[in-house]
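A single protein chain has been omitted; all remaining protein chains appear in their positions.
Coming up: chain A.
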Amino acid sequence: VSCSMAGEEGFFLEEKRFKQYCEDFVKHSQQIGDGWEWRTSKDLGDGYLSKTHFQVRNRHIPPDLKEKNNDNSEQMLFAHVEEPSDDSQAAGVCSTEEVVRYEYHVLYSSSYQVPVLYFRACFLDGRPLTLDEIWGSVHASYQARLQEGPWDTITQQEHPILGQPFFVLHPCRTNEFISAVLRGSQEHHRNTNYITLWLSTVGPVVGLDLPLSYAKLAPEQSTDAAV
């Protein structure tokens, strides 16, 4: 990992590096059919990673049990909707299961020099999820942190490139945990994709998982000149 470390400030990601890690990340995603793509903005040439997937949201089942089904890289859980467990759910709309369309974007923050996760979710009829519904679907392990200060963690913000409302996982805390992990990484495995590391940590908070094969991802030899 190439980074500029300034004493205790931690690891900062330069924009060029961010783009390179994203490019490598997308290459791997394409190899395994994980659905990530890079979108370039027409006016200024900056861009972001994007992925859309569908998830079944179970109101009456604790979040932990849902996670078991996210192992396959496809992330499409239509099977759950199309194969109801008993006849009473066969006809009409299931009240206990709803399909939610999640859209995830990874943008670069030049102010904090870290990647930032933007996401939005809506039901199939187009109704967007509210912030409360988003908070409610946050993984149980993270609920305690959220209770302390919800305004610090996930808030609704304007997407800096598209100008539409998205939910955002706040970047100012990213450095805290990334620094700790990357320090170890730099000592033992010089080649770590920052995006893989970061996304595998923050993604699960909001229902986004990375297949394990991403862990094998290393920057191309020719692009990672110095550590």
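Operating definition for what follows: contacts are C-beta pairs under 8 Å (C-beta built on N, C-alpha and C of every residue); 3 or more make two chains touch, one makes a residue touch a chain; residues count from 1.
In this section, contacts and distances are computed from a predicted model.
Asks: Which of "Transcription factor ILI3", "AP-1 complex subunit gamma", "Autophagy protein 5" or "Metaxin" is the UniProt protein name of the chain not shown?
Replies: Missing chain, per its UniProt entry: "Autophagy protein 5".
Asks: Going by the contact rule already stated, which one of A:Gln30, A:Gln157, A:Asn191 or A:Ser213 would touch the omitted chain in the full complex?
Replies: Once the missing chain is taken into account, the touching residue is A:Gln157.
Asks: Just checking the interface: what residues of chain A touch the absent partner chain?
Replies: These residues touch the chain not displayed: 9, 41, 43-44, 110-112, 128, 130-131, 151, 155-158, 160-165, 170, 172.
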